[in-house]
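All protein chains of the complex are present and in place, except for one that has been dropped.
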Amino acid sequence: MLLGRTANGLYWMSRYIERTENMARLLDAGLRMALTRTASSSDEWNSVLLSAGAEHAFNQKHQEVTAETVSDFLLRDPANSSSVMVAIETARNNARMVRTALTRETWESINEAWMALKRMLASPVDQRELPSVLDAIKRETALIRGSLHGTALRNENFDFAQLGTFIERADNTARILDVKYYVLLPSIAWVGSTLDNYQWESILRSVAAHRSYRWVYEADYRPTNIADYLILNGRMPRSLAFCYLNISESLSYLEKDYGTRHCCHDTLDQTLSKLRVNSIKDIFDAGLHEFLIDFIRDNNRLGDEVAQNFRFY
Amino acid sequence: MTAFDEMHPQDTGLRKPYSAYDRWFQAQDPTRLTEKMRDAERVFRKTGITFAVYGEEEAAERLIPFDIVPRIISGSEWRRLTQGIEQRVQALNAFLDDIYHRQEILRAGRVPKELIASNEAFLPEMIGVRPPKGVYTHIIGVDIVRTGEDEFYVLEDNARTPSGVSYMLENRETMMQLFPELFQRVKVRPVENYPQLLRQSLSAVKPDNAHDAPRVAVLTPGSYNSAYFEHAFLADQMGVELVEGQDLRVIDGHVAMRTTEGYKQIDVLYRRVDDAYLDPLTFKPDSTLGVPGIMDVYRAGNITIANAPGTGIADDKAIYSYMPEIVEFYTGRKAILGNIPTWRCSEPDSLKYVMEHLAELVVKEVHGSGGYGMLVGPTASKKEREDFAKKLMARPSNYIAQPTLSLSTCPILTEKGLAPRHVDLRPFVLVSDRIQIVPGGLTRVALKEGSLVVNSSQGGGTKDTWVLDD
């Protein structure tokens, strides 16, 4: 038996842990681009803000898009509900609320991550320290995931935590793709230019896939392969397909355990069928941007339905 | 005035309960002990045993300092204490039953009617309610102070929602982690079965019509409450749900909690929400911490609320001063555990005495707790005493006064070695079809040299409390 409020807490705890990590990865990719391509660095930081869904909030506060302003906004700004500091704090508040549903190790890893990041982000981060701070954020979230996976009983609690992780991750990957979908379109004239190579690498880097890509495709960056990798490859841990395999697993456990099928199960099936295309070409033919917009919308709907069906409120 | 030290009394050297510990202690490397002290703090901070202090900015999370020198009580001392506590707890429950029924003790003139009539803790909504097994206070914390070898006094009764039991358990856990070898040398009676006892105790007072395996839940005001850690800890250790008001509603004649599979009935609710916030339909209409209609379900006999609403009438400081009469009235015997002499400022003679002796007395608010709003005469400045006197004269019936007791001391470990500090003791009592007291309790210690205020909100710390198996 699980309280609806606890399911809600587990779900959002995981979403915010995932968000904490995703922010660090986005910044990491932005930093890399800015270091290698100084000329277009403000464009690059702009797309980081877009991918983070933070451009509006950012513009209200800052005039200039620079490495300093963007990284500070995404790392520390209390006005940004997705900044690393706010995200880890929200994750920790949720964890605190559902403490009895967590193992001691999991709670401690979240609490320690919060304490460590709070200390690290207490004052603006020097740009020279940025790489090590980003590493530390990724390490802390990895520790949380490790203790969760190493100690949690695979019951309904775990399922709701998984749902949070993968709905958040799918949203993140889809948004990164959508912000730069145009550089993946095969028709663009400057295909093959060095600029594209960097853009493609940046996409891969922000989902930590720039090395594994080569193991899978044994080739130079090609837009169709990149899209295929991030959308359809079920073995790539940040792809949409991978996220939905996990979401599907958790939702079917819940269906079996509770003996009840809800409308979220139907929404899941619809999305799964869209991901079960013959090849990435089908998606390009129907329109990559449209595909991603639909996906983001359906993914949000799934989250809302999960909350409603399992009585989060 | 020199205080009685429980380890090293001035005249006799080392007291016997401490002899085994002392042998171990003498053999320790002081630097290693200092390290252990830091380890302990890390353990607490890591597990998040923190508390929010009211009035501090942004609900800063602070640790209650923990001292690694145990407070040790011999088996025979403990037996005498528990007899006194049991008698007192029986009397408290009999008093509550009487107050919400025939009020014989008021009719007999042993306790003045005005004390009840003018008391906000008296809940008319409880009149005529007899909870399952006749138990009103299921969990009681009795604060006890010591002034000499054979001198124990009750400082106050906590009959509403006594807190601190999680510290008793975590302190022991921490000590066993830090010094496993010590527990092989000294036979200390265990406290770790408290959560199981609590669950059994709560289950035993299920409503008469509930099924055999009643569903128990802990009701917390939420994660921003200063004692939230304890609420979560107890629910977890008992293996029951930790619920908030927003999870609960009245359904099918019962209080039920919203789960991922719909609403499920609750039979026994261990609530850590104050009476006034428990039911917006009955008490404060704007409370969001409670459950609308829970009092109706309660009066209909479909849920047990622990502790019962309205038990605060028994732990009020003005009622406290009548505890010797109350114990005698209901048990027919003199109280085994004495009260500290108390002046009720509502009485003109007492008020006069208190005003003349402010510099020697401790003056407390009748309904206060947590060490707030009190005056410790001997350590207060002249100005503090004068300001307090004005408040006292404005509302005398709001205050009681007690002599400044020379509380016993126990050594704590400081950078310069052992140093005596004043302590008190809160054993935890469970009442169901029987009375159970876990051997131990929460020892609170005033960390500042000479200070008599042990409250955690005022710079107090805690110690592991050992009852020896002798």
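Brief remarks follow.
The first chain written gets the first letter, and so on, giving A and B; residue counts start at 1 in each chain.
The rule is short, and it goes like this: a residue touches a chain if its C-beta (ideal position, glycine included) is under 8 Å from a C-beta of that chain, and two chains touch if they have at least 3 such contacts.
Everything that follows uses one rule, which is that contacts and distances are computed from a predicted model.
Chosen from "Transglutaminase-like enzyme, putative cysteine protease", "Ni/Fe-hydrogenase, b-type cytochrome subunit", "pH adaptation potassium efflux system C transmembrane protein" or "Branched-chain amino acid ABC transporter permease", the protein name that UniProt gives for the omitted chain reads "Transglutaminase-like enzyme, putative cysteine protease".
Note on the chain not shown: across the whole complex it touches B. Of the options B:G293, B:G338, B:G373 or B:G459, the residue whose C-beta touches the omitted chain is B:G293. From the set B:D150, B:D252 or B:E415, the residue in touch with the chain omitted from the display is B:D252, counting the whole complex. Only one of the listed residues, B:F44, B:Y100, B:Y136 or B:Y270, touches the absent chain: B:Y100.
Here the missing chain is touched by one residue of B:K16, B:K113, B:K187 or B:H357, and it is B:K113.
The missing chain lies against chain B, touching residues 100-103, 106, 113, 117, 124-128, 249-253, 280-281, 285, 292-293, 296-297, 299-302.
To be clear about the criterion, only the chains that are shown with their structure count from here on.
Centroids of chain A and chain B (each the mean of its C-alpha atoms) stand 47 Å apart. On the side of chain B, the complex with chain A involves touching residues 45-48, 222-223, 228, 232, 235-236, 241-244, 246-247, 257-262, 264. Chain A makes touch with chain B in their complex at residues 1-5, 7, 93, 96-97, 99-100, 104, 107-108, 111-112, 115, 156, 160, 254, 258, 260, 310-311.
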